[in-house]
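Of the protein chains in this complex, all but one are displayed in their positions.
Think of it as A and B in the order they're written, each chain with its own count starting at 1.
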Amino acid sequence: MRNLATLLFLGGLVFLLAAITGTLPFGHPPMLVGQAIQQAAKPEVGAANVVTAVVLGYRGLDTLGELAILFAAATAGGLVLGGVQAKGRNNALPAAGFVQRAGTDVLFPLLLIAGLYVVIHGHLTPGGGFQGGVILAAAFFLPLLARPSESLSHIWLSVIEGLAGTAFIALGLGALYNGDAFLTPLFDKGMFGELVSSGSLPLLYLAVGLKVGAELSSLLMRLAHDDGAAS
Amino acid sequence: MTDVSLAVVLPLLGAFVLPLTRHGILRSLGPVIGPILLAACALILFAAWSAYDVPYAVALGSFAPPMGITFYIDDLALLFALAVPLTTLVLWPGESDPAATGRQSLTLLLAGSLTGLALSGDLFNVYVFYELAAVASYGLVVGDGRSPAYVAAFRYLMISALGSVVGLIGIAIIYFKTGTLNLADLSTLSGELADPQGLAAFAMLVIGFGVKAEAFPVNGWVPEVYGAVGKRVAALLAGLASKLAVLVIVRILILVFPHDETRQLLLVLGILGVAVGELAAWQARDIPRMLAWSSIGQLGVVFVAFSLPGKAGVIAGVTVAMHHLVVKSALFLLADRWDRAIESLKGAASTSRIGAALFVLFSLSLLGLPPLPGFWSKFLVLGGLAASASPLQLLAMGTILAGTVIEGAYLLRVVVTFYARPDAAVRVPGQRAGNLLGAGLFALVLLTAAVMINPLWQGLEVLAERAVDTNGYQHTVLGDREAGR
Partner (left out) sequence: MSTSVGLVFFIGAIGLCVIGIAGIVLSRHLFRMVLALAIAEAGANLLLILAGYRWDAVAPIFTGTAGGQAMVDPVPQAMVLTAIVIGVGVQALALSLVIRIKERYGTLDMQEARQCMQDDLDDAGGVTPSRSRERPAGERPIPAPTVLNSTGGQHD
């Protein structure tokens, strides 16, 4: 009986959503804003990757909000999971086997390079601060799995996080100093398609990448070290 | 003119900087950063208000709309934007335990995002700020570490995330149909959104943003969360955050979906909210849950008020919303120490004379006793409903009147309990000075509004006229290109 009710509910929802979205113009979107941005992105922002131009330029405030959401989630997660664990508690977990330890030692620098590459080239190829930041967080999570007794310092992670977030906002506020609105791209646009181009966009993404990497590493560490502390 | 966006950015900056103050040198700065930044935001908004003449738009990043994000500043936006830092300052979490930096960061993020909701003129930007407010409030609900708070926070998170998924589908449908996200641009295309698909998208947006606005299908989280959480946080959520969520829905309604069907949807949701809220409040046996259900009821009245067409709707809605902001925040502040069963608070008046007196004042205003502002707010709503007299609106009128009677029943029951002779066995806690001060400030605002009805009325007329002037909005934001490309 319960399964029948579930099936009816599912069927009803599918019907409702299909009826609503059935006649949408797939493949031929009206593209009012999209068209205008594609034409204006090269002269105005100078980034080869138009999505980065949108994320950091045209919709930069959304990106700031997104950073703040990740920060809020990490802070709330920190409040839920309790504070920094005492150093002695991790010794209960033994180090992992040889394959994992050796593999981690090989992969760690490779992942770091891959993450930094994705972060820095965000304005030229698909990628950017968020994607690269997640790769960096994964890079710092592997040693945690291999050798649980050695963990990163929470203090350093939160300092990096705070400074990177402040740097992002400072770059945005710098434009106010010039008399423009908040988050106007600074610096010269440079040669199109080069690594050093499109003004302050690579710097913004670098700040984003460091912040996201530090935040997710810290969150993963807290989840890993949670021993059910009765707080 | 670019300064107004600082009112959104400064609290975010403060939130990012606060965790740095846990270590070493900056430790003394920690507790003061938040209040200083909020005071700075309030000053910036005051300056903007005094320099304000006609509505204007700020293009963020110096990118021309509709490509970039714009902030739209008019009377309505400034009123709500100004309410945010002031209310947050009064309700600032003042504890100094180790987790305090986290809670203060989250409060600053809540303040920044709510200001952004008031000022923003872009649909997806509104969604992002709404999500920021939501995640910050999940964290604040958890903040004290009491066990029931975790379950309440989880349920709130699930309902809110479900609403966000539905809201995102609604935004996808709107983008599919129109190709733009700027509210002014969408306003010029509102004819395309008048078909059933567009109305379905509006309903999805109402479900999405209605979670914080305690709208009918998605308000199951309210009594649990307000019961389980510290009452100062409940005051922030019930008093402040819900109003900004309603403001967002109303802006989208006026600009993009100004049709009869969408107004009827708000009316129906409002009627349901009033009916369920007031009846459940009557059944509640402890103060926090009574206040929580009562808040659902009052927000139902707000929805009914905003569903009235034209200027009358905006005036009535803003009056009820602002009145509820002041009264409900103050009531929750008073309930901070008195968060227990009503019977066990017998004789509370002898323990805290001022607290009980303030409670009486706010209850009378909530009921609608002249000359308190609550009377004017209810009068405007009922007057507007009586003017158009369709069956649905008569039903709304009857529901609100019946709701007022029920309100009187449960509020006066509490007041009678307070002023009864105290039970020798039960000890009623007194009020904390900080909460009394906050409630006193709110009472001052209430009484000032009661005295200055006339200038307030004129200000509200101008506010409403500018708020419903969609052509003016389009012209201000988009310049002279008003038709589609």
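Quick note on the criterion: contacts are C-beta pairs under 8 Å (C-beta built on N, C-alpha and C of every residue); 3 or more make two chains touch, one makes a residue touch a chain.
In this text, all values refer to a predicted model and were calculated from it rather than measured experimentally.
Across B:152, B:406, B:443 or B:478, the residue that sits in touch with the chain not pictured is B:152. One of A:76, A:119 or A:221 touches the chain omitted from the figure, and that residue is A:76. Considering the whole complex, the residue from B:214, B:278, B:339 or B:407 that touches the absent chain is B:339. Remark: the omitted chain is touched by one listed residue; of A:13, A:102, A:155 or A:170 this is A:13. On the side of subunit B, the interface with the absent chain consists of residues 124, 128, 131, 135, 138-139, 142, 146-148, 150-155, 157-158, 161-162, 164-166, 168-169, 171-172, 175-176, 179, 181, 224, 227-228, 285-286, 288, 339-341, 344, using the contact rule stated above.
Looking at subunit A, the residues touching the absent chain are 6, 9-10, 13-14, 17-18, 21-22, 24, 26-29, 31, 33-34, 37-38, 41-42, 48-51, 53-55, 59, 62-63, 65-66, 69-70, 72-74, 76-77, 80-81, 125-126, 128, 130, 192-193, 212, 219, 222-223, 226, 228, 230.
Note that only the chains that are shown with their structure count from here on.
Centre-to-centre separation of subunit A and subunit B, using mean CA positions: 30 Å. Taken together, the subunit A residues at the contact with subunit B in this complex read 17, 20-21, 23-26, 29-34, 36-37, 40, 44, 57-62, 64-66, 68-69, 71-73, 75-76, 78-80, 83, 155, 158-159, 161-163, 165-166, 169, 172-173, 175-176, 180-185, 231.
The touching residues of subunit B, counted against subunit A in their complex, run 2, 5-6, 9, 12-13, 15-20, 22-23, 58-63, 66-69, 98-99, 102-103, 105-106, 109, 112-113, 116, 124-125, 128-129, 131-132, 135-136, 138-139, 142-143, 145, 150, 169, 173, 175-182, 185, 197, 200-201, 484-485.
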